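Here the complex is missing one protein chain, while the rest keep their positions.
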Amino acid sequence: MKYNWNWAIFWDPAPDGTGIYLWWLVSGVGWTLATALLAWVIALALGATIGTLRTTPLTWVVRLGNAYVELFRNIPLLVQMFLWYFVLPELLPKALGDLLKQMVPPWASFWPAVLCLGFYTSARVAEQVRAGIQSLPRGQRMAATALGLTLPQAYRHVLLPQAFRIILPPLTSEFMNIIKNSAVALTIGLMELTARARAMQEFTFQVFEAFTAATLIYIVITLIVVYGMRRVEKRVRVPGLISAGGAPMAGH
Amino acid sequence: MFAGFDFDVIQRSLPFLFKEGMTFTLTLTAMAMTGGIVFGTLLAMMRLSSYALLNVPAAIYVNLMRSVPLVLVIFWFYFLVPWIGGWVIGAGQPIQVGAFWSSVITFTMFEAAYYAEIMRAGIQSVARGQVSAGQALGLNYWQTMGYVVLPQAFRNMLPVLLTQTIILFQDTSLVYVLSIVDFLGAAARIAQRDARLVEMYLFVAVVYFIISYTLSWMVKRLQIRIAIVK
Partner (left out) sequence: MRRLATVFAALLAAGAIAGAANAQQPTGTLDKIKSTGTITIGHRDTSIPFSYYDDKQQVVGYAIDICMKIVDAIKANLKMSKIDIKYNPVTSATRIPLMANGTIDLECGSTTNNLERQKQVAFTITHFVTANRYVAKKSSNIKSLNDLKGKTVVSTSGTTNIKWATEENAKRNLGMNIIAAKDHAESFLTVDTGRAVAFFMDDILLYSLVATSRNPGSWIIGSEAYTVEPYGIMLRRDDPAFKKVVNGAVSSLYKSGQINAIYQKWFLKPIPPKGINLNVPMSAQFKKVVGNPTDSGDPKDYQ
């Protein structure tokens, strides 16, 4: 059976009356980026905090931080997504649970997706931050103490600025991961880019065209992120502070 | 908070969950790991070669796979592998592939890109002197790689390779989007049939956690053992 090519399908009107199929894809990109960016903010804030805490001399804080990271690293992202979307509303008190369930789509899928991605990625960011801080020479911390800085001041003025510059490349990877992982949210109904490509394929049967468009868009987004982060790295680079490339960390 | 939940449903569905679901997940992980490492090593060697005919396609492939979400790759391969297979072997119509083999191909091809980067670092971490010594002994390229470089590269990167495999194990849950019955898919089916979402999904999370945590603990111990020998 031959496949019917139809690249003009993008200009055909979509059945829900919102415009042409191309607009579906654009809307998908919008949701992908919105989810990814908001989740990234959560991930950075939480991850940096926990990663820093894991390098303090307080053993219980370190243990809690480790437990946090292990929890989010050992459960698949899809399973976590289901826990946030399906299980959480059932575990909360009935009134609160119903409130969550009555949320109108797309917000009903958006907020669980953002929280899920945010917490999932925060564990990975925490790992990066911890590794970054621990890769600094021990002399830095000692020098800071010798200068009379308290521990928080030492982190704020000496350790963290260096650590963040070192971990910019792995953080870029994590940012790209969060954009890719946003596609998993299609399982809970978020109409991001991959979901829109799939919907387009279901309504028009043009499998190749729909998925090619989505693939190209993801590649473009990746290229933009890579070039953007390269410029950021150049701008914040501290001459003389060599960031070791090291072996690649496993992951997506 | 847990009142009104029927955790017995887990016990009743254990045979189905593990005999059908977990078997699929583990088989898929094992096959994709093997295929992925083999293909990934090949890709790494291609990327390190000085022939543009080899390193450019390999670089394009690796970067392509790393730019696109796994979910999208799963859809691509599920719907399109039969067409491509039919074209490659010259049949007049698409060849029959099926859900299991489509998943194996998908995960092998996808993870190969990540294994390739790991192996590339591994190969580069082997001292240049080793390659020179191999050549001095009269070994050709394949013998040098096979007997000298790759064994050392594998040993150096073993922990990272195994960690990537644990990630692969978790990623196999994404075959859910094709309604394939892996461990999560089996649990989802029971959950939807009996309306026991909370119980089943919590159980799945716990099982995945136990397996992944145990495996990564084993990898950490392996890392310590290997480090001493050097």
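Residue numbering begins at 1 within each chain, and the chains themselves are lettered A and B in the order written.
Following the convention adopted for this analysis, a residue touches a chain if its C-beta (ideal position, glycine included) is under 8 Å from a C-beta of that chain, and two chains touch if they have at least 3 such contacts.
For clarity, every value in this text was computed on a predicted model and none was experimentally measured.
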{"item": "Contact partner of the left-out chain, one of B:M22, B:L54, B:V126 or B:L215", "value": "B:L54"}
{"item": "Contact footprint on chain B, counting only the chain that is left out", "value": "16, 20, 49-51, 53-54, 78-80, 82-83, 86-99, 141, 177-181, 189, 192-193, 195, 197"}
{"item": "Touch list for chain A against the chain that is not drawn", "value": "1, 3-4, 15-18, 89-90, 98, 101-102, 104-105, 108, 187, 189, 198-199, 201-203, 205, 207"}
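In the analysis below, only the chains that are shown with their structure count from here on.
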{"item": "Inter-centroid spacing, chain B versus chain A (mean Cα positions, whole Å)", "value": "21"}
{"item": "Chain A-touching residues of chain B, taken from the complex the two chains share", "value": "1-2, 64, 66-72, 75-76, 79-80, 83, 93-94, 114, 117-118, 121-122, 125, 157, 160-161, 163-164, 167, 170-171, 173-174, 176-177, 184, 197-198, 201-202, 204-205, 208-209, 212-213, 216"}
{"item": "Chain B-facing residues of chain A, complex", "value": "1, 3, 70-71, 73-80, 82-83, 86-87, 90-91, 176, 180-184, 186-187, 194, 197-198, 201, 207-208, 211, 214-215, 218-219, 222-223, 247-252"}
